[in-house]
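Only a single protein chain was left out; the remaining protein chains are all shown in position.
In order of appearance the chains are A and B, and numbering begins at 1 in each one.
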Amino acid sequence: MIRSLAGLVAATLVFAAIPLLTDNSYVISILTSIFLWAYLASCWNIVGGMTGQLSFGHAVFFGIGAYTSAVLFVRFGWHPLLGGCIGVVLASVLALTIGYVSARYNLVHLHFALVTTAVGQIALFLAMGWQFIGGSTGLTVPYKATAGQLFFRDPAIYYWIILAMTLGVIALTMLIRQRRMGLYFLCIRESEPAAAGAGIDIMRQKLTAIVISAALTAAGGVIYAHYIRFLDPDSIFGWQVSLQMVIPAMLGGTQLILGPVIGAAIFVTLQETTRTLLDFAGAPLIIVGLVLIPVVLFLPSGVVPSLVGAWRRHRGPIRLAPVAQILALSVPSRAATLDTDILLRVDGVGRRFGGVQAVNNVSFTCRRGERLAVIGPNGAGKSTLFALLGGFIVPNAGQITFDGQRIDGLSADAVCRLGLARTFQTAQPFRELTVFENILASAYLHAPSHTAALADAWAVLALFDLSSRAAERSADLNIIDQKRLEVARAWATRPKLILLDEVGAGLTALELQQLVDMLMRLNATHGTTILFIEHMMSMVARLADRVIVLHHGEVLAEGSMAEVCANPVVVEAYLGESTLAA
Amino acid sequence: MLVAILQGLISGALVGGMYATVGIGLTLVFGVVRIVNFAHGSFLMAAAYASWLMYERYGIDPYLSGLILVPSFFVLGVAYYWGLMRPMVGKSLLAQSLLTIAVGYVIDNTALGLFSSQMRVVAVPYAVASLSIGPIALPVTRLIAGGVGLCATTIMYLLLWRTGMGIAVRAAAADRPIAEAMGINTHSAQAVVTGIGIACAALGGVVLLPIFAASPSMGADFTFLSFLIIVLGGMGSFFGALVGGVILGITENLGATFFDGSTGHMLTFVLFVVLLVFRPYGVLVRRR
Partner (left out) sequence: MLLEVRDLRTGYGAVEVVHGISFELAAGSMVGLIGANGAGKSGAMHAICGLLRHTGAVLLDGQDLARMSAHDRARAGLIMVPEGRRVFPGMSVRDNLLSASLHRRVRGRAQQTLDTVFHTFPRLQERLNQAAETLSGGEQQMLAIGRTMMGQPRVMVLDEPSLGLSPLFVQEVFRVIGALRETGLTILLVEQNVHHCLELSDYAYVLEQGHIVLQGAASDLLVDPRVRAAYLGTSNQPSEAEEVRQ
């Protein structure tokens, strides 16, 4: 972090020195343009790249900043920075509204892109129709010889301001990326269900991202208004402007902090070179289009990451923590005794999907420290039951009490924060993140500080034998390590009860043995209650204290493994009702 | 007043029939290929310019030029699918969107460079002719647009619901792997649909040219217009797009009577947001 920051400052100093070496105003204007779009694309990338919400309407925030400051200055003589602050606030409020409505009504992916596009168009038509702010003819920001203005005779000053802002947004992005917030953003991009499963409040994180991004974009608009000194709706609010923030990010690589900057350099240089070389009105954008097509087709993660090739993400402070730190670690040791106190009580829970009663009147209890298995043939409603317990779906009937508190109706992240963590049937790691980051995301939940979370995450890695894989991309893990990671992630939220959904599937006998041993160890040393769905009967036999059999959404039998296996009703459920005596 | 409203209604519905065709083109491609073609309007514009050029250079009637242009754009659409869209199936939304946006960039700016931003009108003699039914005067070009739109949607309806190809296309849209397992070459089906979609855009360009005019900004305008249509009707829905197109034609026409153009446009986008929020999947599209 320190080293990259130093590198950033050094690079900035080099760029800052350029106006001192040349007074070629063309060079300065091109550089200003590069850094302006680098700045804006970096702002866009906080929401578009990090949280994965595609905004095609960022020009609105840009325009609100630019117009508010300019109009207040031109019409009332307010100081541009005061007007700018108002603009930033207005943009943030709008962003909050858009973000809230989108998250509330689940407008994601394409729908988010279309809503932001439409908001951009509405702003464009409003600006064109409103004569007070210049209407479609535009607004000129005149030079006023007052103290309250933002006019510099030397264009290099604007360049320096924009350069400094770019440095600022990059530093901010790096900071966000190193901390909890940035990791949460990436988790949401990778998988929303898994993020909720790690206790992340998705709505809050999405709102944070879009507000930060919009406020910064608006600030860029403020400077731009006084640099260009002429605003017209098309070149401020146009869809084109929004796209010009997206394209550099895509060109350079949305996953890289410096991606948008490099993308902007390519984007602006390409256009300027074409403009000088070709005398054809649309040529610059034709070339941009023609370059963009192969980039999207062949270098889908952007020019920089693809060209670097075996590009290793060195993100997150991945250094081995001292052994002493691991040993002195703060994972609380829980009572290992199997007491009879009830941790989870499921009472008459039912859930219907359309005409199908997936879970019907299911009641059972689970004691603290117990290892309880849920088995049953395909389609018995086991996974639905887990989704109900984890807060991913709401039951139609019945209640669920966990640790003395009603949890039916709570959201998944709230349930997780109460101490009920789950794994997913098909492992859902945050694929593009490292193994360490996957666990860190969960470790943040109850850690008092960033350092504590790091230490916790290392401890969990060690506990699950994943230390050597810490820096690997989780999508690249083999199956046993993916399963371990899935359990480790749930474990890192320090749950009282852990729901394991078919963690044994696809493992060899040896791997299964390792997994069972590990779970037994966790259960014994930390007293964590384990509730698991499993088809691997050998695993059930070894791990479970007690077994519940589900069939057609109902509890068919309950008891020890030997008891349920001897139960003819269970055998029939598994092997099918037979006309022959088995 | 009543006559003005009636006039606006009918004349709007006539253009709306053509809008519906254009919207169906976009919605079909989205429904089957699952990629939003942000260059849809650009293809429409390209066809409009091609038609204008044929009129200017060779005096070919714009409607006649459609006979050449629509099939050529079908071929172009098939090539577009195989060359650019197919590699993007299953890629990120950002990548898919930027690919089609880039294609739109190339088309729009080529038009800008070749023809400048000037409006290009075809000065056909019948451009100002109109048919009077009582107090209502209906421009011939609009009548033709309505008629062609009706024919085109009928043909597409028959194609989709009364032929084997239609079954293949709908099956591929509903469940691509299972359609494959039933012996349907889903890539060919998607290519054909993309061809039809682009051909619809081209038809729109040709037929609307005598009513409006060709300009480079027409591309983005019609892309947004098509989005409005398919959001109105529910994304991916054929009948939704049909209804959406007619509604949009009427509101646009009536809006122009009562508001100035940009207020009318803005209101349609407000409607767009409201619909996206409250009826995001429209009436018909199925989400698995």
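Definition applied: contacts are C-beta pairs under 8 Å (C-beta built on N, C-alpha and C of every residue); 3 or more make two chains touch, one makes a residue touch a chain.
Predicted model, so just to flag it, every value in this text is computed and none were measured.
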item: Given A:P155, A:G168, A:P377 or A:G559, the one touching the chain that is not displayed; value: A:P377
item: Selected residue (touches chain absent from view) among B:T186, B:S215, B:T251 or B:T268; value: B:T186
item: Contact set of chain B toward the excluded chain (per top definition); value: 164, 167-168, 170-171, 174-175, 177-186, 284, 286
item: Positions on chain A contacted by the hidden chain, ascending; value: 377-379, 476, 478-479, 482, 502, 505-506, 508-509, 535-541, 562, 565-566, 571, 574-580, 582
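In the analysis below, only the chains that are shown with their structure count from here on.
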item: Cα-centroid distance, chain A relative to chain B, in whole angstrom; value: 36
item: Interfacial residue positions of chain B with respect to chain A in the complex; value: 36, 84, 87-88, 91-95, 97-99, 101-106, 108-113, 116, 216, 220, 224, 227, 231, 260, 262-263, 265-266, 269-270, 272-273, 276-278, 280
item: List of chain A residues in touch with chain B within their complex; value: 48, 54, 56, 101, 105-107, 109-111, 113-115, 117-119, 121-122, 125-126, 128-129, 136, 239, 243, 246-247, 250, 254, 280-286, 288-290, 292-293, 296-297, 300
